[in-house]
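Heads up, one of the protein chains got dropped from this complex, but the rest are sitting where they should.
Per-chain residue numbering starts at 1, and chain names A and B are given in the order in which the chains are listed.
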Amino acid sequence: MYKVVIGLEVHCQLKTNSKNFSPAPNEFTEAHNINVAAVDLGLPGILPIANKEAVKKALFTSMALHCDLPDEIIFDRKNYYYPDLPKGYQITQNTKPVGVNGYLDVIVNGKVKRVTLHDVHLEEDTASLEHYPKYSLIDYNRSGTPLLEIVTNPCIESADEAVAYLEDLRDLFLFLGVSEAKSNYGQMRCDVNISLMKDTDTELGTKVEMKNINAFNNVRAAIEYEIKRQTEVLESGGKVIQETRRIAEDGKTYSMREKVDAVDYKYFIEPNIPSTPVTKELLDELKESLPELKGDRYLKYIDKYNMSEYDAGVLSKQRDVSDYFEEVLESGVDTTLAVNFVTTAILSTLNKLEINISELFITPKMLSEVIKLVSDNKLSMDAAKKLLYEAIDKKTDPVELVKKEGLSQINDEDKLLELITGIMDENQEVVRQYVEDGNMSAVNFFVGQTMKKSNRQANPNISREIISKELERRKNNGK
Amino acid sequence: MHILDKSLDEIHEALKSGEVTSKELLEESLKRAHASQDEINSFVTICDNAKVYDVEDNVLSGIPYACKDNLSTRGVLTTASSNILNNYVPVFDATCIKKLKRNKAVMMGKTVMDELGMGGTGTTGHTGVVKNPWDTSRMTAGSSAGSAAAVSAGIVPYALGTDTGDSIRKPAGYCGVVGFKPTYGLVSRFGLFAFASSLDHVGCLTRSVKDAAYVIDAIKGKDEADMTTFNSRNIQLVDNYTTDVKGKKLFYIKEIVEELKNSPNKEYYENFMKVVDYCKECGMEIVSESIDEVILRSLYPSYMAISCAEATSNNSNLTGIPFGNRQDGSTTEEIMFNTRTKGFSELIRRRFVIGSFILQKENQEKLFLNAQRIRRLVVDKMTELYKKYDGCIVPNSESIAPKFGEKNDALSDTYLLFAEHLAISNFGGFPSITIPSGEVDGMPVAVNISGPIKHDSDVINMAAALEEKIGFIPLNMRGDK
Partner (left out) sequence: MIEIEKLKDYANKLMFDMNEEEYKTLQDEFEVILKQMDLIGQIPDIDKVSPMTFPFPNEDVSLREDEVGDYLTVSEVLENTTHQVNDQVKVPRVVGGDE
């Protein structure tokens, strides 16, 4: 058996209005070369102007990943020639990344795995190339997009761990609001380094690198395939070659190029971006706005609210849903009911309408009011859910609907008795069957009739009690 | 004498009084440019259709100027005198050009330079050698060669130049004009084709110190497009212009002046000492200060290391994709390779290899970082001296302009102290001005005055006071030339 050693380098495009070093728009677009400033094209005479928001979001992410933060922001140049790199160098961070020595705790198959991070650095994306049989085309829209790279130590030991880490990292980006992290738009991309070693080995084996894998299931496939392939190579007495491979559609990996010697990127400090101090004020501001993260919320939901792992998982996964849920709780409503409503009625509506929770008509306050009606026994669960759907349909506050249409549950015993007496008078034969023949199904019949006559507003439990009492009374009277 | 030969103040007055029009000034300037082109070759492009402006209140309005060909000019060919950019037409203006346009200044041409700014002879531009208007068998030095020649020959009252080691000041001295490089960050570098970003400055070449004050006032200022610029509302060169410099304290660097003293031709030393006397006559104190000779001798290799390293990276964008003089190739890599092999001259390619070697991982500590350490030692020493003094004065060069063939751009072991002494002010970003100080063998010689950062006004004023004492007559004002 071999020990698997995996390191991941994740590139994530940051969500900003403008690019990292130019004022061109940072947005995904189908039209070619429409979001390009002179800086992004590497024209002679250009100078990079660092984007404050990108720096803040980078620091924010580093902070959430428990990194040591730098005392100043400086950038470096990474020099190499490639057709998608118009300046001939990429502005990145080598001397002082925005974060070092961080970690992310990930739950893998019920256990906590701490993925330790080498560093987090802010850099710029390259232009994109489209390949045709005879030529390639360069589009500079992507050139200069702020990119955060998160580099783990070689501490990941399985495809499960790798994918769990990637999923949690994506959720973290979304939680922090720093990126949309859509892998189908290439907003989150992953380089995988993988090697195998014997348990008794002290040095890492020869590593294989797989670049720019977008979909997480491809990361899994690539890792699983490589483990199998490298194991076979080693078992048959062969040696793993240090190389770059790519994952193909058949789920197998294929060699792209062997690594000849390490490329020397000749890093040096970018002289056009003066050092900017990372002030205490800035750090305090960021710390203040740092939200409680997914993992912490998950544990809190289980420990404090006694939720099932499943519910805790669902409610902590997305920041907006989790925030919504917590706002509902803050109004003091019953936790179990809140969990029930959010995980069923609310989430299914979001799915059905394909909207975000922020776009949902029902605010946390509205939901709390409805939940209160249920816990005060004024409304059944069923009726409450129906009320919510109706409120969404009519775009009307559910409490208003209740007032206007009198949909509130009838709990008034006198009112119910009046209604029930009427129904029994109209159905003398069923009463007789109970009184004379002892037919107990008469109770259910009258509950059904009561609900029907009351437009399902009657409180079914109270109705049942009144019906039983009234039938007994008539039985005793008849004797 | 034509009005074009006068000071900016005087030309402005003539425009205002109607004695001359902007169109007439431009025509005279273009005529002179074309007439001298065969002989001195100052221009890559002469803008025969330049837009003229009516005179306004600001002094530069309606007056022609020339611009070094490494400043981006929208719609006007900008080559940096390199084959690799021989077809490049920028789509944006450099900030200094934008500001001059706003001042209604009239750009009449783009001047020849050493290729990509990397050279000090004026002989390496892709359109040929620039010759010294004083004596066409001599060089102008560079890299702002055409700008120095054009001002010296009277084609324009002023020209923009750029200065990484001494590229404005050296040719200014050899051509008998004023060359001023202000504090780093006073003038935006946006649109300057980068040579070595941490050393590059935009400045000007003029016929008088006051004219330099006008030009810099017009192009300076904090620029959103250049993070190294700073707010300079409190630096106003024209408003604070005075030749009353009584009580100012100057020093000269003893080791450099000693070397001049020991050179075979005593006239250079004598010229400098005469300027020292003038300083005293102006009411300034002047003494000599010593700087560790080991550090002075380290200037040249350190300058080479830093500038070549930054240059090789800065010019990595020149691949023929998506602009420039693209050569054929069957692969993209081949296109880049052929474009760069054919597009750069030999000197440039050698400098890039040196720069890249210096940046290699295994050499960085010993070469690049040690050069940056020398930079710190020199700048710290100067900053310490500037606490006691208002400025530093040194001979601009060890000789008059050399004849063609006497000097080339290959790295040499000789003339070490004088090879890069003006680069001290690039290392520290100090304001630094060169003014003519007289003649030797019928050719101009010059002195250079520098001061602490952001004290550009003091430097200008000390130079203005000396200019008055020296009474040098520019070439274009002389009947005999």
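Brief remarks on what is shown
The criterion applied here is as follows: a residue touches a chain if its C-beta (ideal position, glycine included) is under 8 Å from a C-beta of that chain, and two chains touch if they have at least 3 such contacts.
All values reported here derive from a predicted model rather than from experimental measurement.
Of the candidate positions B:354, B:400 or B:435, contact with the hidden chain is made by B:354. Per the touch definition above, the residue from B:31, B:373, B:403 or B:478 contacting the chain not shown is B:373. When the full complex is taken into account, the listed residue touching the unshown chain is A:129, out of A:129, A:350 or A:451. Residues 87-89, 91, 184-185, 198-199, 222, 224, 227-231, 294-295, 297-298, 300-302, 304-305, 312, 319, 321-324, 326, 329-337, 340-341, 344, 346, 349-350, 352-354, 356-357, 366-377, 379, 410-413, 426-429, 453 are the ones on chain B that touch the missing chain.
For chain A, the residues touching the chain absent from view are 16-18, 22-25, 31-38, 40-41, 49-55, 73, 81, 83-84, 129-140, 211-212, 246, 256-257, 269, 271, 274-276.
Please note the rule applied: only the chains that are shown with their structure count from here on.
Chain centres here are Cα means. That of chain A falls 57 Å from that of chain B.
The touching residues of chain A, when paired with chain B in their complex, are 38, 41-50, 77, 79, 81, 83, 86-89, 136, 138, 140, 264, 266-268, 271-274. Residue ranges of chain B in contact with chain A, taken from their complex: 70-72, 78, 80, 85, 88, 90-92, 94, 189-194, 196-198, 224-228, 309-310, 312-313, 315-319, 321-323, 332-333, 336, 356, 359-361, 364, 368.
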